[in-house]
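What you see is the complex with one protein chain gone and the rest in place.
Should a chain be cited, it is by its letter among A, B and C, assigned in written order, with residues numbered from 1 in that chain.
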Amino acid sequence: MVNLSVDIKGLALKNPVMTASGCSGFGEELTDFYDVSELGGILLKGITLRNRDGNPYPRMAETASGMLNAVGLQNKGVDYFISHIYPRIKDYNTSLIVNVNGSTVEEYVEVTEKIAELDKIAAMELNISCPNVKEGGMAFGVSCPSAEYVTREVRKVYPRPLIVKLSPNVTDVTEIAKAVEGQGADSVSLVNTFLGMAIDAVTRKPLLSTITGGLSGPAIKPIALRMVWQVSRAVKIPVIGLGGIMNATDAIEFFLAGASAIQVGTAIFKDPNIPVQIVQGIREYMYRHNVKDINNLIGGLQV
Amino acid sequence: MVNLSVDIKGLALKNPVMTASGCSGFGEELTDFYDVSELGGILLKGITLRNRDGNPYPRMAETASGMLNAVGLQNKGVDYFISHIYPRIKDYNTSLIVNVNGSTVEEYVEVTEKIAELDKIAAMELNISCPNVKEGGMAFGVSCPSAEYVTREVRKVYPRPLIVKLSPNVTDVTEIAKAVEGQGADSVSLVNTFLGMAIDAVTRKPLLSTITGGLSGPAIKPIALRMVWQVSRAVKIPVIGLGGIMNATDAIEFFLAGASAIQVGTAIFKDPNIPVQIVQGIREYMYRHNVKDINNLIGGLQV
Amino acid sequence: MLIAKMYMLVIFAGKSTRMKKVVDQFTVVSNIPYNSTNYCITLKSSLPLEKIEAGQFTNVEIPGNKDVFLRRPFSLFEVDYKSNTVSILVKILGKGSKTLTEVQSGEELSLIYPLGKGFTLPSKGEKILAVGGGSGVAPVLHLARNSHLPTEKVHVILGARSASDHIPVDHYSEWATCHYTTDDGSLGIHGVVTSHPLFKDLTQFDRIYACGPLPMMKAVAAQAKLADVSCEVSLENLMACGFGVCLCCIEPTNKGNLCVCTEGPVFNVNNLKW
Partner (left out) sequence: MLIAKMYMLVIFAGKSTRMKKVVDQFTVVSNIPYNSTNYCITLKSSLPLEKIEAGQFTNVEIPGNKDVFLRRPFSLFEVDYKSNTVSILVKILGKGSKTLTEVQSGEELSLIYPLGKGFTLPSKGEKILAVGGGSGVAPVLHLARNSHLPTEKVHVILGARSASDHIPVDHYSEWATCHYTTDDGSLGIHGVVTSHPLFKDLTQFDRIYACGPLPMMKAVAAQAKLADVSCEVSLENLMACGFGVCLCCIEPTNKGNLCVCTEGPVFNVNNLKW
């Protein structure tokens, strides 16, 4: 037997593989395919204080080894989540983590206060890095003072494990990571999407209704991996890595770079079974390479 | 007949397709395949004041739709360039542009002074964005004051068209672009490579001798395109676009986003004929869509 | 794959009202060019097929093309539960569909299916009109075949640019009365689908269905509204996942932005903001 469980400062995960926010709905669609208790955790679709329709269609454009999205945090608001969705999913046998968004610090705090009431929500991911809408808070995520401010205020009202999700669209991601660590974040997750753009050369129009959108998928993996490596050496709190993870080998690379857990996003669109296959693939890697405890892999890069 | 010629503030290009620095040597290797007079211009391999061995092997790792490199500006220094290489290439019937690097402003200036003497060098590209070595100047390219400083000093000693090559590894590339514009740059080219990383999950070692390296290729195109679009709207000087351009359609997208010319880098490794094929493909696009002058495409995105 | 499949058998035993979906590896049985741009690809599963409704679709992994990253959605066209085969009709539109039409017998394709909600089937004694154009003929023919009505009660209009763009559907006369329109008059009625005489009196129909290019569906929907006949259309919005997790495929409706992949692709036009 190998040990796959990890502890993210109080967030105990049965295994280090979670699904990324916005890429697995509220977990329900995954249950159409398999038992989500196989997963280490589910990052729920980003929620905001009030109902949001999201951005107009088209919201998606394929790119080389990746995609751009401009969903724009479509969701029915935190109250609807609590009354309608939470009851349906709360007994999933996996760690449920809410991804919280806002356009003002007050909004972040208000949503957080409501989420803090929910017993079956294991942790919260503070999204200060969605490039698609003001409410996604990328404005907060690209400067230290604002990242500090929102983290401090949210920290005050959230007693459980608090993960802050970082934007890769910055000059020095370690600065932001250290800033939120200083304000009591229990963990940082990175990366969110890169701001990108796609154009139809024939119609001469942008392919997204919002002109720019967020780039995800294997295309960004090398940059995400570099950032995880940098951040894990800059902070003491555990780092959650994501960005283009498609298989167990990718996941292992993130562990070696310093991630204590990983999230799988865009890969789910290609095959919803991938997160479960990654858990199995990690297990096989550990047997093959005689690694008894996943924690022994974390940060194990030999430089 | 369609017009393909563009003018980059005094740098007259017969067509807007150039080869990117570090991806086409000093043009000589391309002549093994075709007549380089087909090209709008050649950005020569980055040079420094003194001989540089570059980084140790391995310097390359393949990634999804791209590659990482850590060449580290291997070159024999500006004097060798002038005495040995320049005489061999100076009569190529295309615009030759030297890519200049340094670890101090003094070094940049000294190299520039020597290059300024060369009649057949049409323009200079100031590289303040190589992520692989200190001499590549990424330290200069990621903050406004340092970008301003080096541009100002180089501008003083270089009378011909001066292009400043920008790093994408920044929070707001428009700020840097405006800063160098303010110091007299005639044009900005973007993007250089993204700092990335690759790991061998089996050996647990980095795949590059330098641990991190620069990501290029189609993977980065959506981000490069977005940055070109942002910068072309923020500055008045012409913008040269690059990053993942593989074919004429990609090139047209960059023109629509606001690039006055483009460079082809990594694509050359896949097929050295691609830059020439792009020239032909642009011509065909213009016939098909009844565009008489390439300048009518530039910035033509319909938003 | 097999393991994934076994999982589900366990999990879903006795559970939930949610629709079961699978990711399954199919083998190409045949790939028949119907004309220069339309191919019929028949695929066989090694496992018993899931139950498939007319109008449901599958999201297909496109092998071998480095420029194609995501899957591509296609209507499930003909379904044979005995041989565990499904067919898809692929019209070449761009790089993914082009590559797909180059698969050869024996190759494997990964399908996610069954996806979406199908058409509302007609009740006994009803008379229906199903209109298909372009890549929209597949769901429409599937519906005609599954309607379980006498052929004279099932009218299908297929529209195309020219006779040579039409796919051979002779065997559908077993299930439907087929009509054609062509833009150039080379087959059937000269003109777009709504120029067909059947559109002169739509009130004879209890239900109208349409799938095809947006302008075509909107024209059919407008006529149906005028005649006050219930009309369902099948949308082909751009999709990333196809099973409801990405929220990329949304269509504005009276109930807000809905996912075409889970709440559709079939919508009653009354619910759309057309």
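What to note about this one:
Following the convention adopted for this analysis, a residue touches a chain if its C-beta (ideal position, glycine included) is under 8 Å from a C-beta of that chain, and two chains touch if they have at least 3 such contacts.
Predicted model, so just to flag it, every value in this text is computed and none were measured.
Note that the absent chain touches B, C when the full complex is taken as a whole. For the chain left out of this panel, the touching residue among B:64, B:97, B:111 or B:124 is B:64. Contact residues of chain B toward the unshown chain are 22-25, 28-35, 45, 53-54, 57-60, 62-67, 69, 71, 74, 217, 266, 268-273, 276-277.
What chain C contributes to its contact with the hidden chain is residues 63-66, 68-69.
The rule we apply is simple: only the chains that are shown with their structure count from here on.
Averaging Cα atoms per chain gives one point for each, and the point farthest from that of chain B is the centre of C.
The centroid of the Cα atoms in chain A and the matching centroid in chain B are 34 Å apart. Distance from the chain A centre to the chain C centre is 35 Å, each centre being the mean of its Cα atoms. Mean C-alpha position of chain B lies 47 Å from that of chain C.
Shared interface positions of chain A, i.e. residues touching 2 or more other chains, are given as 63-66, 217. In chain C, there is no position where the chain touches two or more neighbouring chains simultaneously.
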